[in-house]
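Apart from one protein chain that is not included, each protein chain of the complex appears where it belongs.
We just call them A, B and C in the order they show up, numbering each chain from 1.
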């Protein structure tokens, strides 16, 4: 049976794509962020997950406002990284974990989640950067299931709804009748705001409390509405919804394998956590 | 405030498009179906709805399996009828009821329905035929909100989920802060099956019971799973889900203004009902 | 991997995840028939058009032999196949019904009428 072996959550700042491309990992500006990953590499080497279920938000690559989903899941055989207009170099495409993706899709529909199902899928930096951070050689040793959350068009799915979808994904993984070690990724956040007169807003206190809640009180952030989250974490801080989906997949307690937090990377409070079910 | 003035449900057989185009309404084959509409025309003339909220299923025009939604709503300014490959002549495009559409969309998201939002939208015969049946001159005196239900890719949203979405749409309409008379359309069904060794399957007994339940026991059909519905009504009989969405929008009892039922039109048990809230 | 037994309904093929996965190329080709230019291109060279969409041998054979049940067994979804049957081949739903059930079109239509009694 399939089993969740860990949850890895991380920020996905577009500028990281350029930094990776230019090998700036040891540059004083970037080092505090990239230093979070050697412990994760060691863990990956030891645990060797087979499949990544990646919870992230599309920034206008696979989806546009002509057809803007609330929740989408990719069942495509190949997840394609391509030009997304931000100047981020493309990466080799990612094999889709088709069996598990379809199983999760079917299970979510039966659980009253009104998924958009994608048999073709382009993946942007929110999906690709966590992968490149985990496997810097960009030779993907895993298959993937992309799960996309709308953070573009308000109202967003509520934090509670996102957590519940995570729970439903967790149940689907547990009922998958094939042996597989699954790593769940939550991509985005933490506090940042790109637009408006309050651009540059960061809320360290909230972020630290939120990171603590991922371990000690996983539903803490589900009390907040989408606009509450904008107020507290900045317009793009709402991407923490992806962390909530990821955290929801593990019903029991988790322990921290690694945690790091650094302000700023680009305009973002950059955070990375690796959690293991206990 | 907006108010639902009626629910009109009807079958939407593609061949009807050709029959309308060729003016075959009085042809002995088609007459029993088209005869259902004069009473509806009289009602429309008297009640004069401002907006149609149409619950239907796309047959591979606006959506393909690359991005197959479970539930979609169109907020586009113009809903476009075009070549859908079945040989049905196109119709003049339909003005979108943008204010109400966005209001319903926002409200559904807040009610935990994970809508796909469409700022551009093509509408196929399931949307256009009921409109042409109601307004044969094809000069649309209403604006429209298209609401699309997946009947393409199983599992489908459950009958219960569809009814609940209807209830949520009803609440959204009731909270719309503009005076408007809303006619809700449910398009599709009743029993028919196009594919497989059982092609041509029709279940008159089930259909009559279902039509009765629309008035006397609106949640009766929510007991059935998608596969139950295939078994009882044929693979395409599942389109009755659109009737359930439509019926769900009115919380209280309804009375029958008109009801007709005729077997067959093409491969379909063709039914039409006009219901009024009481 | 062992998967739980799926519920089946005799004579009623379900377009589920397995079918959608098996039939993606075929259905994508049928979806292209929303455009007349594509329908015409298909008619001018069926096999070339099928190959352009990556259909496999079994799918191409089902197309060229007009094997409706075969098209379903290789992943065709009926709403997509309908564009091929109706818009390209000029068949109506009673033609298709007769083809699938092994009766004449008149017999198929008589069965539909009988269902009303």
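The rule we apply is simple: contacts are C-beta pairs under 8 Å (C-beta built on N, C-alpha and C of every residue); 3 or more make two chains touch, one makes a residue touch a chain.
Only a predicted model underlies this, so the values are computations on that prediction, with no experimental measurement involved.
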item: Displayed chains contacting the withheld chain; value: A, B
item: Options A:79, A:121, A:159 or A:269, residue touching the unrepresented chain; value: A:269
item: Touching residue (missing chain; options B:35, B:66 or B:98); value: B:98
item: Options A:45, A:137 or A:195, residue touching the unrepresented chain; value: A:195
item: Those residues of chain A which, in the complete complex, touch the missing chain; value: 14-15, 59-61, 64-66, 82-87, 152-155, 193-204, 227, 230-231, 234-236, 262-264, 266-267, 269
item: Contact footprint on chain B, counting only the chain that is left out; value: 75, 98-99, 102, 105-106, 119, 177-178
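Here is the rule we go by: only the chains that are shown with their structure count from here on.
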item: Chain whose Cα centroid lies nearest the overall Cα centroid; value: B
item: Between chain C and chain A, distance of the C-alpha-averaged centres to the nearest whole Å; value: 39
item: For chain A, residues contacting two or more additional chains; value: 106, 119
item: Chain C, residues touching no fewer than two other chains; value: 16-17, 20, 24
